[in-house]
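A single protein chain has been removed from this complex, and every other one stays in its place.
Chain naming follows the written order as A, B, C, D and E, and within any one chain the residues start at number 1.
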Amino acid sequence: MKYPPSLVALIRELSRLPGIGPKSAQRLAFHLFEQPREDIERLSGALLDAKRDLHTCPVCFNITDADRCDVCSDPGRDQALICVVEEPGDVIAIERSGEYQGLYHVLHGVISPMNGVGPDKLYIKALLPRLSTAQEVILATGTTVEGEATALYLQRLLEPLGVGLSRIAYGLPVGGALEYADEVTLGRALSGRQQLHTAQPAPSRPAPAT
Amino acid sequence: MKYPPSLVALIRELSRLPGIGPKSAQRLAFHLFEQPREDIERLSGALLDAKRDLHTCPVCFNITDADRCDVCSDPGRDQALICVVEEPGDVIAIERSGEYQGLYHVLHGVISPMNGVGPDKLYIKALLPRLSTAQEVILATGTTVEGEATALYLQRLLEPLGVGLSRIAYGLPVGGALEYADEVTLGRALSGRQQLHTAQPAPSRPAPAT
Amino acid sequence: MKYPPSLVALIRELSRLPGIGPKSAQRLAFHLFEQPREDIERLSGALLDAKRDLHTCPVCFNITDADRCDVCSDPGRDQALICVVEEPGDVIAIERSGEYQGLYHVLHGVISPMNGVGPDKLYIKALLPRLSTAQEVILATGTTVEGEATALYLQRLLEPLGVGLSRIAYGLPVGGALEYADEVTLGRALSGRQQLHTAQPAPSRPAPAT
Amino acid sequence: MKYPPSLVALIRELSRLPGIGPKSAQRLAFHLFEQPREDIERLSGALLDAKRDLHTCPVCFNITDADRCDVCSDPGRDQALICVVEEPGDVIAIERSGEYQGLYHVLHGVISPMNGVGPDKLYIKALLPRLSTAQEVILATGTTVEGEATALYLQRLLEPLGVGLSRIAYGLPVGGALEYADEVTLGRALSGRQQLHTAQPAPSRPAPAT
Amino acid sequence: MRSRTANRSGIVLRRHVTPAGDIIVTLLTPQGKLKLIARGGVRGPLSSVLSLFHHVLVQVYQTPGGDLATAKQASLEGALTTLAVPERYPYAHLLSELADLLFQEGEFSEAAFELYAGGLRGVSRHADPEWVALVMSYKLLALAGFVPQTAFCALCGTPEPEHPDPHSGQMLCRPCAAQPAYSPEVLGYLRSFPRQSVRVLMEAPLSEAGRTELWRALERFVAVQVGRVQSWRVNLPQLAGA
Partner (left out) sequence: MRSRTANRSGIVLRRHVTPAGDIIVTLLTPQGKLKLIARGGVRGPLSSVLSLFHHVLVQVYQTPGGDLATAKQASLEGALTTLAVPERYPYAHLLSELADLLFQEGEFSEAAFELYAGGLRGVSRHADPEWVALVMSYKLLALAGFVPQTAFCALCGTPEPEHPDPHSGQMLCRPCAAQPAYSPEVLGYLRSFPRQSVRVLMEAPLSEAGRTELWRALERFVAVQVGRVQSWRVNLPQLAGA
């Protein structure tokens, strides 16, 4: 039996998506076959619209459909804080945590010589002019070897420029038991332990006027 | 931060796909954002093309882009054998096995009263006229309770019509060890054991005396 | 910190058990530490008792604590049926299925030259005298390549001796959907399909006309 | 078939062990059956020896076979630091990290009213006299709700006593990517971020003379 | 050992396979209803054990996030293999769907479990599975606290009504009614079933005509009082070969 070409083409395109193997692609194609025409057209349109409308913010390289991204154009955000992350998805992850009110800078990758990615392939140069208004740069690349290497590179690069630098905390994830943590994480959770103060006084830095 | 509407729309459409949760949809959207325009257009086009071209074969209800499906229109297939399956995906699975040369009949579901699916919701009526030219109908619905109930229903329905009926074998999957098989499967693998016949003539060399 | 030697020894012994890694062994040791003395003594005693009491049945090589195993000494079992399995655990699996009333023969392994296991390492020779009273030998080794090769070897060996031979069924496990079965299994489930006979007389009520 | 009583007893005792289901217990029993007698006797002996020799250290409630545990009796450990953990296994986990040179205090549990565990069921009272020589108590209970509640209880209890208190760091485990972290952990990793200092000066506290 | 796992024994009321190959099942257990996911389960041995109507023992893992609980392992405690037979199959669906509708998660009820399990056993074995399904459906309703009012007219309150109310499934007096009165056997059944044992009810099966009246009353009453039952939409007696 030969499969219809348009079915084969659809399965092939779907199986190019990350995390979708050939079997899932086939199941997906059959599922789409059963959906009403409007749903397929809406999905197809969403793909084209997104590709047409979205681009990176010229300031922070986050994804946006406007001149500047929503964070960069919000005067209520703390302009003195810049959080450097690897990917646009990290911005969303941090925003969802609700703990951060500053700005971002998206590198679009990590330094990885074996994949041919040096510092020049990342949006690092564009970070430098932004430092003039910043008091603290948070290095929030991942805690993988590559993320750590990228953070160390940035630390070396930015330290001489006199800006405050911090690194996202290593430690136990919430809900974790010590005996299930690996040794390296446990060691960093101990060495990075936080002093506890009685009845926290009012925070020294005024809360931003969101 | 508010996400760009076209990003939100894309994530929403992607997360409607089966097996793709909101986090995967978001990751997928960011991935698509990084791809060249042509790739997006090809995926979008494949979706529309498939929806436009594909429909069910009027004879066997398999998926096709022609008047009749590739199996139904192949005179080389054994016209006396009809294999009844639940879904179009099952046709592909059986074709991949390379063990079958007959025709198919796709029910597009199984009898499941609690989901409101009775025999009248399946393509059963259209199977009856096909029996005139068939010598054997293979009931190849799944071995779930629903698949078994559907097979039993078809058996009851087709037996008086004098056509040969068979049921796909229950047993141990290839590569299986007995101790990992569940009791029900093991019981059926034993009760359905196959007699071995000396198909090959007596071996030319005498069997070893161990 | 040095661990107490008896703790180290216990962890070492526990981690020798199959499927128990060093972390699990440690967790197990701490768990045992918290248990009352009687529980530990009961476990320790159960180990020694089992080692002292258990041996293989001289007839079928199943595990037993008696002269003959419980199956071999049960006159109610069908003496004309012998089911050949790889391991003692397979006997338990089959007994649990409740579908079998014959005798067993445990090979204690499969033929695997690359592991140095030829037919002479298995309890095959002792099977031959048992054939005089048997009408059917069921080859119920696993459906792995090794299990299949062992079954084929036994088939070649036993066929000239005129005993009935059968092989446990290959097929779909109960509860399976076709699209999740691998091709090889699906092919065998189709080629090994079972003819359906109207065992029950024609139903008293006419079949519905759907 | 009835299983030999000593086999049944062994399977029952094995299946009482945590993390070992009935199937694993059976497989374990068969495995033990195949082992030489000496191995079984060594395992059995290790169980009894461990139960006879091991008890909790009267100072820190760690497991030991001596009057005091190996940590408590080592003058090279930093006597001014006490790390409070839930279970003896946590001591081993921290020791393996190689990052800690102080003393321990093992609570043997966490506060969990729904399991009937109040502060009085834990070794908390015995911690108080130890504070006279301590400069810092590290609350290293887990980051689960129960572990956090226990840490907060201890904080409330110990703060008035004037001892320095710290909490093990929450954050990203080593090797983690931001997008896979949950929001709560990510929030704490950001709020607990560590200031980076140029070319770390010699540590203010003298390294212990291990 | 900190543990988030527990073993639960129950019958699979519902089973659904997601396109990703996860199995989602709803169990009725003596400790209440329980919804579980077996991730990737359709490709493994759980697929066989977690079949519809199987009595299973499941190792349940409660994920920290508070998401759907996960079935880690499962073993079969009992399978009623005859339930796939056309005469019995639709009634097993009906009882399971009713039980799913009537009992909520977190409601501990050994009686509900026993009644449902007994109903399935009866449907699988009894020579008259339709009658088992009728009796057990009414008994399940009663156990969940849904008993049709038979003492007074649903509209005006007149005592001892004898006519069906096609809207509510309750009963109407002659002046309020538009339909003829229930037959005496149906009237007797409706008035007595809450007080009578399953055994007594099983021993006095109704006629074909009486059952049709009872099914109709049950369908209306459940639709109005409890909720939509999909199994009704399938022509049960026709599927069962009646």
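The criterion applied here is as follows: contacts are C-beta pairs under 8 Å (C-beta built on N, C-alpha and C of every residue); 3 or more make two chains touch, one makes a residue touch a chain.
All figures in this text were calculated on a predicted structure; none of them were measured in a lab.
Engineer: Among the options B:31, B:77, B:108 or B:121, which residue touches the chain absent from this view?
Structural biologist: Within the whole complex, the residue contacting the unshown chain is B:31.
Engineer: Could you tell which one of C:1, C:126 or C:149 touches the chain left off the display?
Structural biologist: Missing-chain contact among the listed residues: C:149.
Engineer: Which parts of subunit C face the unshown chain closely enough to count as touching?
Structural biologist: Residues touching the hidden chain, for subunit C, are 18-19, 111-120, 144-146, 148-149, 152-153, 156, 180-185.
Engineer: For subunit A, which positions touch the chain that isn't shown here?
Structural biologist: Counting only subunit A, the missing chain is touched by 18-19, 21-23, 144, 182.
Engineer: Contacts of subunit B with the missing chain: which residues?
Structural biologist: 27, 31, 173-177, 180, 203, 205, 207-208
Quick note on the criterion: only the chains that are shown with their structure count from here on.
Engineer: Between subunit A and subunit C, what is the gap in Å from one C-alpha centre to the other?
Structural biologist: 52
Engineer: Quick one: report the Å distance separating subunit A from subunit D, using the average Cα coordinate of each chain.
Structural biologist: 34
Engineer: Counting only residues that touch at least two other chains, what does the list for subunit A look like?
Structural biologist: Residues 24, 27-28, 31, 87, 89, 175, 177, 179 of subunit A each touch two or more of the other chains.
Engineer: By residue number and range, which residues of subunit E touch two or more other chains?
Structural biologist: Within subunit E, residues 1-2, 19-21, 45, 47-49, 51, 64, 238-239, 241 contact more than one other chain.
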